[in-house]
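Missing here: one protein chain of the complex. Every other protein chain is in place.
Moving on, here comes subunit A:
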Amino acid sequence: MKNTKCGCGHNNPVGTILCEYCGKPLQEEENTDRPLEMRYEGKARRSQTQKRTVLDRVWNFFSSVKVAIYLIVITLLASILGTVFPQEGQIPSGRPDVYYAQEYGFWGDLYYQLGLSDMYSSWWYISLLAMIGISLVICSLDRVVPLYQALRRQKVTKNTAFITRQRASRTLQVSEEEKDPLLDRLAESLSKKRYNIRREGDSILAEKGRFSRWGPYINHIGLIIFLLGTLMRLIPGWHLDEAVYVREGETKKLPELNYYVKNEKAIAELYDEKENRQQASKDQPIVKKYETQVVLYEKDPETDQLERVESGPILVNEPLKYKDLLLYQADFQPNQTEAIRLSVKDKETDEKLGSFWIDLYDPEMNYEVKDGVEVQIMDYFPDFVMDGNRPTTKSEVPNRPAFIFKVTSPEEEKAEKSWMIAGTDLDDLHRDNRYKMELEKLKTVNMSGLMVRIDKSLPIIFLGLGIFMVGLSIGLFWYHRRVWIRWKEGTLYLGAHTNKNWFGLRRELEQATAAADLPFSFSPEKR
């Protein structure tokens, strides 16, 4: 075991760099005048003293700032990878397995196969972030405890080698008679610079801004709270991320919730020419606002009645808030066909028999037209597409409605079958039919896409970020400055240390020493 007993008689733990008692450098060869390593006050940290159990090993691994930096750099490089192609959440397709190969060729496919297209929620990326979190906790604990102890138990009288090997230091021959008035003057001028002064015999310790040393630990606590906040979203019920599309006039249940939302009106407004002065030359209009006026209902679990709880407009940047629930304007689809009006014509008499509305979202099956002529929907494909030889539907949204009708009439023995596909002319197919169906009218409404969000961990997340900012400001905008002065055997030693802004410290020392009639220059070249 290494001998860590200092010349002053103090026993230091293994790993100590500067004697805990007098500050004498312990671990280096003597007779150098390189500035001292002042980090963590030269105290031994837990990671340097305990090296036995598995827990110690884990602790030592995560307590290393080197490891922390590696984790940061690896996360940084990995994050870059994820921006090469858009992530799955940002592609305009629900089929990532096809999309990447189609859009970006071989590399796109590889990107998808390697899982990089959804890498920010991959296990390895999350573990990287988790490891940074662990490292934050352990690094901070490993350092803040010894630092706190060292700063609290500071001794005023320091070893002269400790003073002369500070980055800013001076020595001067001062006789025994001169020393007391000089030390008084120095103490006073430093005190005027708002230093806390401690005196002990022929030594002075002047210190200010110690609280800035806690900045890094405060900001790490903030980051830990932030990371915990993001983890809490995994608690059931704390996080919800859904979307609903609601047509004007429609009331829809919100997914996974006992709420219903009614779209009263959805509008999109364009800038007029006066507001958009550049508009005259260009033909693309700019949207001024998207707005959905909604009413929110809560379902009473006993009576099954909808109870109105909130109402108001939803705009982009202005969500509707009710308790924890937030509704956002996310999408706007104008002029969606909601219903169509069909007319039925008798080709033999060239007479219009009548017409009827079909609700495309919830069509009735039978329609009585006139004189016993009846139209029956045999099959309905809201979003028609051919899958090989078989007609099918892509979705439940009537983007391209198609019908198979059966028309029965007392005058015809056999029922007639006819097709209708939006945007397709099928007259040839029905040449032999007696009854002809024609599209007479469309009923269109605007449709709003609303995001449905609940995020109960938000206050924790923003609290963490707030603490982080406070810690960051304390640590980076303030600084910890200390000046050690000691008279010993006809020589005055003066040394100073700061954790940042040496320029400011040197200027302050020059002003303070000048005020004490001891004009020292602390500029680094004149060391």
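By definition in this document, a contact is a pair of C-beta atoms (placed from the backbone, for glycine too) under 8 Å apart; a residue touches a chain by one contact, two chains touch by 3 or more; residues count from 1.
As a convention for this text, contacts and distances are computed from a predicted model.
A chain of this complex does not appear here, and its UniProt-recorded name among "Succinate dehydrogenase hydrophobic membrane anchor subunit", "ABC transporter ATP-binding protein", "Oligopeptide transport system permease protein" or "C-type cytochrome biogenesis protein CcsB" is "C-type cytochrome biogenesis protein CcsB". Note on the undisplayed chain: of the listed residues A:5, A:288, A:347 or A:394, the one touching it is A:288. When you scan A:11, A:79, A:127 or A:258 for touch with the missing chain, the hit is A:79. From the options A:39, A:57 or A:308, the residue with contact to the chain not on display is A:39. Note that of A:14, A:98 or A:476, the residue touching the chain absent from this view is A:476.
Looking at subunit A, the residues touching the absent chain are 37, 39, 65-66, 68-69, 72-73, 75-76, 79-80, 82-83, 86-87, 89-90, 104-105, 107, 120, 216, 241, 271, 275-278, 286-290, 315-319, 326, 328-330, 451, 453, 455, 458, 461-462, 465, 468-469, 472-473, 476-477, 499-504, 523-525.
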